[in-house]
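There's a structure below that I have some questions on.
One chain of protein is taken out of this complex; the other chains stay put.
In order of appearance the chains are A and B, and numbering begins at 1 in each one.
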Amino acid sequence: MALLNVNHLKVYYPVRGGFFRRVIDHVRAVDDVSFSLNQGETYGLVGESGCGKTTTGRTIIGLIRATAGEVLFEGTDLTKLNRRQFHAYRKDIQMIFQDPYSSLNPRKRVLDIVAEPLRNFEKLSPQEERKKVQYVLERVGLSAESIYKYPHEFSGGQRQRIGIARALTLNPKLIIADEPVSALDVSVQAQVLNFMKDIQQEYGLTYLFISHDLGIIRHMCDRIGIMYRGRLVEEGTSEDIFTNPQHIYTKRLLSAIPNADPRDRSKQAALRREVEEEYAQAYSHYFDENGRAYPLKPISPTHSVAIP
Amino acid sequence: MKLEANGPTAVGTNVEKSPSPLSIMWRELVHDRLALGSLIVLTIILLIVYGASLFLDQEEIVKVDFLAIHSPPSAEHWLGTDYGGRDVFGQLIIGARNSFTIGLAITLITGVIGLIVGLVAGYFGGWVDNIIMRIIDFILVLPFLMLVIVFVAIVPKYNVLTFILIMSAFLWTGKARLIRAKTLAERELDYVSASKTLGTPDWKIILFQILPNLSSIIIVNLTLNLAGNIGIESGLTYLGFGLPESTPSLGTLVSYATNPDVLQNKWWVWLPASLLILVMMLCINFIGQALKRAADARQRLS
């Protein structure tokens, strides 16, 4: 059985208008999305900004309330739980945030930041707590002395490690990583990503990896879901998506990946033009009359595409 | 891959230790000559006022002495006497103590109410916020001064406590609105989301995560409010609708100036109290302005 099943998840926001501010329409941030995560794998959720990938991640962890659908974690529907019942699952699902600056409270020492989950779930003596925090910090490559420092004394990459350490203290099963490196310098990105892969091996973690950067996704993920306007348009293994894209939107995304080799520039440009032409022609083929993507249809055991 | 964190020395030993907001405020205060001077003057005034009021016998001061009505300043009565022959200097000390203490009490009470209401409204949002904001909007458009006067006039068994409560009932709203706006902004930051995903209960997030980030704004606001409240209290007492007669305030001394003869010819009765109010409010305001600059990094002097 999969670790996490997301079934027909919907997150709608009301649009109010008119004189009495009645609900006249909905913004469909997440519109009937289903996917599943297996133990130990990395599932990538890709799409342009505003496509609903972050909303999906935040709904799974309970920061946003689902409008409909279910989030089954080891068979339990998290959306049906009240706050107290949810508390038991907090330990198992953790999140790494995009912005390493705003996600660490500037008024707290590293010790307090990393120990926050411990204080909520485990009754440890101050010494035990400090030991555990120091252990985790060393695991993420920070010195044990840093526990008495404040977040602004660290670089962006180090801060993100503190965020990861905080997520790791409770030994979670699933980590939702919401653009974990997009706020970092490119030179630091690879370090953090490789480090995330290391700890995945070590702790047997499952990642839901949210990103707009296909290069990173390819580097990190076993399976990939492409999101567009709140819906999944294509899902498959990394191999499926990168070598055999089926949906026009996926093709368009892939053609936009910059190519480092200048000799291929004209080839790349030609490819882009071709995809652009196909996009213009075949758009109506891939989207219904309301501009929504069709439901996913399997085309191979691992590969599904949203086609009529 | 451990390029940036190899060993204990690499991390942050050369980074300067971050100053806490309180120490930033203190540094700004000391660097601002005007604010530092104000702090010293205010401290001296308060030491004299609270120190002297320990030794002064209030009964003795408010005792009427018809042999010494409106006598000008002399060795016996440093600032002369009022229409009842009572020592003005003694009343000044007692009045300043009462005015400051009551101003402080109102500031603290409204501060606590404003803080709780603002944090709750800003953090939870939704209908709670909606209702609270409607109430605040309503109180803010009421004719404050007139309503306080009416309340003071019709409350039975009127005393210092009722005065403080009446004032507080109106004055918490501005603070609540400020704190709400700041909480609303703070709530959107990811460290709050992080705390939620870490299983921290809401009340702990409010008190231990958000509140520390609001501390400088709160301190600035309370300081400036303290000055304002002393002004409002003495003003109302001047009109005759502030502190009851059993608790003389600086406004009580100023109110003797409603008699044109006192205003024109017996300056020692009302002028010292007026100047003392002015000096205290100026000092507190200068301190508050310096703290405000400290809270806003762009304007710091030091």
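To be clear about the criterion, contacts are C-beta pairs under 8 Å (C-beta built on N, C-alpha and C of every residue); 3 or more make two chains touch, one makes a residue touch a chain.
Here is the rule we use: contacts and distances are computed from a predicted model.
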Name the absent chain by its UniProt protein name; which of "VCBS repeat protein", "Sulfur carrier protein ThiS", "Thiazole synthase" or "Oligopeptide transport system permease protein OppB" is it? "Oligopeptide transport system permease protein OppB"
From the listed residues B:69, B:153, B:185 or B:207, report the one that touches the chain absent from this view. B:153
Tell me where the left-out chain touches chain B, residue by residue. 137-138, 141-147, 149-151, 153-154, 227, 231-232, 234-235, 238-241, 254, 257-258, 260, 263-264, 267, 270-271, 274, 277-278, 281-282, 284-286, 289
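Keep in mind that, in the parts below, only the chains that are shown with their structure count from here on.
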Using mean CA coordinates as chain centres, what's the chain A-chain B distance in Å? 48
Counting only contacts in the complex, chain B reaches chain A at residues 1-5, 7-8, 10-12, 15, 17-18, 21, 189-191, 193-201, 209, 212-213
Chain B partner, complex, touching residues on chain A are 58, 61-63, 87, 90-91, 93-95, 97-99, 102-108, 116-117, 120-121, 141-146, 149-150, 152-155, 157-158, 161, 163, 166, 188, 190-191, 194-195
